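Structure below; questions to follow.
Missing here is one protein chain; the remaining ones are kept as they sit in the complex.
In this document, chain identifiers A and B correspond to the written order of the chains, with residue numbering beginning at 1 in each.
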Amino acid sequence: MTASPLYSGTQVSRVETPAAQGATELGVDPTEKDARGGRPRLGVFKFASCSGCQGVLLSCEDELLALADALEILYFPEASSHLQEEGPFDLALVEGSISAPEHLEQIQKIRARSKTLVTIGACATSGGIQALRNFGNLDDFVHRVYPRPEFIAALATSTAVAEHVKVDYELRGCPISKRQLLELITAILLGRRPEIRNESLCLGCKRYGYVCVTVAHGLPCLGPVTMNGCGALCPSVGRGCYGCFGPKEGANTEAMAQRMLQLGMSKDDVRNAFRFITGYAQAFREESARHE
Amino acid sequence: MTAPESSAAPLYRLEEAGLALLLEGLRRDGYRLVGPVVRDGAIRLQRIEGISDLPRGFVDEQAPGTYRLRSSGNGRLFACRPGPQSWKRHLFPPREPVVQLKRHGDSLEWRRPVVEDPPMAFIGVLPCDLAAIRIQDRVWMEGPFQETRYVARRRNTFIVAVNCLEPGQLCFCASMGTGPKAGQGFDVCLTELDGAFFLEVGSERGEAAVASLPLREASEEERRRLQESLKQARLRMGRTLETRGLGGTLFGNIEHPRWEEVAKRCLTCGNCTHVCPTCFCLNVRETGTLADGRQDRERFWDSCFSLDHSMIHGGYFRHTPKQRYRQWLTHKLGAWPSQFGTVGCTGCGRCIAWCPVGIDITEEATAIRKTSRGHVRMPQPRSAPVRAGDPLVPTPAQVKGVRQETPDTTTLWVEPTGPFHWKPGQFNMLSIPGVGDVPISISGQEGSGILHTIRAVGKVTRALTSLQPGALLGIRGPFGTSWPLRAVRGRIVTVVAGGIGLAPLRGAIRVMAAHPRHYPWVRLIYGARTPADLLYPEELELWRQLLHMEVEVTVDRATPDWTGNVGVVTKLLRAGRKVRPDGVYLVCGPEIMMMVVLEELRAAGVPEEHIYLSLERNMKCGAGFCGRCQKGPFFLCKDGPVFRYDRISFVFRHAGL
Partner (left out) sequence: MNEQMNGKVSKEHDGTRTFRVEMLTRVEGEGRFHLEVKDGQVRKAILHIFEPPRFFEGFLVGRSLFEVPDITARICGICPVTYQMSSTRALEAILGITPSTGIRKLRRLMYCAEWIESHALHIFLLHAPDFLGYASALEMARDHRGLVETALRMKKVGNSLLEAIGARAIHPVSVRVGGFTKPPSPRRLQALLPELEWGLEAAQETVTITNSLPMPEFQQPYVFVALDGGADYPLEWGEQIAVSGRDPVPLGEFEKVFIEEQVDRSPAFHCRLPDGTPYLTGPMARLNLFADRLHPRAQEALERTGLTLPVLNPYRSIVVRAVELVHAFAEAVDLVREYTPPEPPYFEAPLRAGEGFGATEAPRGLQYQRYRVNDAGIVQEARIVPPTSQNQPRIEADLAGLGPELLAMSQEEATLRCEQLIRAYDPCISCATHFLKLDIREVED
């Protein structure tokens, strides 16, 4: 083998280039963290939502104190009165959909103050259950609920955060899964690819060894077109998935809908099945429109 | 695999009480009994205590996309056909640890956790499923590497098989040669007939287990009844599949319109792969969170229907449902014989029943056969030498030096723990605790240290390229085939490299550069995106000065100070009339580049057997277990990454394989 002089001992040196510094592009840059001497800073924000996804964070009972040690919590109104809204945040977790006029500006501010922005939950990633209003007329809804509708300030649609600002990662689910939340936070901080799989719920269902409710009981189940992540909870209790993690990549909703009709659902049922918790996610939205 | 039915193996009659004794005996011997149980409206394979847990009086009705249990109207224990689960979930669990990391001060130690579960006794393994276990044995135990946890479980598993007298609507084991009579591999085999069990012994372990049972030799009449029932069963298969030459037909019809048609119905849900008793694709993930501070690794079932299966940085080889369905069917029925010397389907019918939309593998394969447009010859299985050690356990290595090659590419000079033997073209799996594990070619050696040239494209490669001298990482390897340095001696060798593709070739070039007597004329044609992206510029210069070497470099985009060639490598090949039909070509680069180079070589009349390529696929193990690096009947990790082109041209031509 040629003895090249290029790599003999001390001559090897490291040349710093911008690319090398960008090593943790989407993650929290460790060098910056060191310079500041602090822990990565966390912000938890809420738009239109039920707080369930923040609740999942608070439900990490075994991990919460360790997380609080690893992170500096700058903004988390539901848990702490100490609020530093200005950030800047290394990691922002955003719950809820954009559905009121002032949200438009608030989300821009959060984006500008955050290094990594993660949307959490069906509301933030697809508009949530409240996006059902997108399929109707806002005025009708307002009148149906409120006797003095003139005071209601709401946008015509409830939309995903990603329709307004760049989102670095999203966690699906209504609510999100604890495992995925911990994995994501860990992965971002360690600079690894979060193991959050965009695959069908069926794969999870089968790994757990649940009996398929469609095949064995003839129940409609959105599992084949829904993104895995929850742990196949609905099939585990003998019911079909209702899609709260939203569509998986390349969801073949048309073939799914065919099957649902075959199983005895009416056109209206099929439309409503797709038009549910994540009904405003593109694939589901388009499928429900086919059954108007 | 079926044993001849007329074999005069001793056959005994055992009453139900005797069966209970058999199970009790196995339990006493320390086995955990696993058998069919009715739960949630289906048969599941789970822990049982004794025969009272078995599905007495149940039988299933199956159709595409439908499964129902109903009363059988008789007291038979084993009337049910395959259900949604197969035995693989016990031998190859859906999720299981791979390695655990221990830190001792500054050093790292990866350990493979040992299997602690007690040995299992499988009660009621149907013939098709027995065949499936044998097929998985080939994957995990009979390749170049052994999957140690599988081996540990499998060796200790006691198998009570049950012959099948009532095949179901979706069964086609007779076509696949796996049933209805159990072939090899059982310890004890039962046939449930006329309220009793007829028992055969298949192993010494089985012999010992039945030694004290109240057995009576079967009468001639009973023996005849049994033969007759099995014969009838063979004729009552709900489905058939013609397997003759099927692999060649499937791979001869990669562009058949039927794939598009089935893709419209397919949900890419992957159920078929997860119910299949032989599918083995898996994925690996780093476990551990900030909260628990662990940095372990586990593997879990994956499926070729998941997009991630075919992912490499920036893209997917099998993006469309058509490509994914085709991968599944061609692998199962077509590629498997070349990979493992056996077909991958046992005829159990699970994928038909448990496909939510009832897609039928026999129907699809038959449709292709009936309208076949071509046929190819499939390669024979390659028997690779058995290699020692556990390929999944990294050994620690230390970074001795680091060299920034280009803005995004860095060479690590790494000192492995012990002596390290490799050949140019081979690769290692490099691990960063908590971050991941990726295949990286060995790009050379300096002293006892080996070189890896790594382009930062994603998380693991970024972490690798950020390592500083002194840092620790894990190495597994070397894996894979090497460049044919012996075979090309005395020939005109042309090396064509694109981008990072020079790294896997450098080891080979260094050898050829150092031995002009063996390699009288070596030409390197190398293309990079920009002048700044050129790897090893000083070394290129060194080579250029050698009398027996020619080095030509080109870039896609020039900078003002660049005076050399601009354009793709094929332009260089063509311009200098470099393509000599009598030469040998070693090619590595992006797949699209290799495609155009091949076209150029083909046009110039270079025989396919004089071309060698190094390919790239998603890879999680390097040892032939994860199934992700398949290209048709080949595994990149053990059949490749370096291939002689004539062997793979029939698959390389097609995108999406």
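One rule holds for everything that comes next: a residue touches a chain if its C-beta (ideal position, glycine included) is under 8 Å from a C-beta of that chain, and two chains touch if they have at least 3 such contacts.
Please read all numbers here as calculations on a predicted model, not as lab measurements.
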Chains in view that touch the one left out, judged over the entire complex: A
Selected residue (touches chain absent from view) among A:53, A:107, A:124 or A:257: A:53
From A:175, A:191 or A:224, residue that would touch the chain that is not displayed: A:175
Contacts of subunit A with the absent chain, listed as residue ranges: 46-56, 58-59, 61-62, 64-65, 68, 73, 76-85, 99-100, 103, 128-130, 132-133, 136, 140-142, 144-148, 151-154, 158, 174-175, 230-231, 233-234, 236-239, 242, 244, 269, 272, 276-277
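As a working rule, only the chains that are shown with their structure count from here on.
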Whole-Å gap separating subunit A and subunit B, where each centre is the average of the chain's CA atoms: 32
Parts of subunit B lying in touch with subunit A, wherever the complex brings them together: 39-42, 44, 65-69, 84-85, 89, 94-95, 264-271, 274-275, 285-286, 288-292, 300-303, 305-308, 320-321, 353-354, 356-357, 400-404, 407-408, 410-411, 413, 434-436, 444-447, 449, 451, 456, 458-460, 462-463, 465-466, 468-469, 510-511, 513-514, 536, 538-539, 542
Residues of subunit A that touch subunit B when the two form their complex: 1-2, 4, 6-9, 12-20, 23-25, 60, 62-63, 66-67, 70, 182-183, 185-186, 189-193, 195, 197-200, 202-203, 206-212, 214-218, 221, 223-225, 238, 249-252, 254-256, 258-259
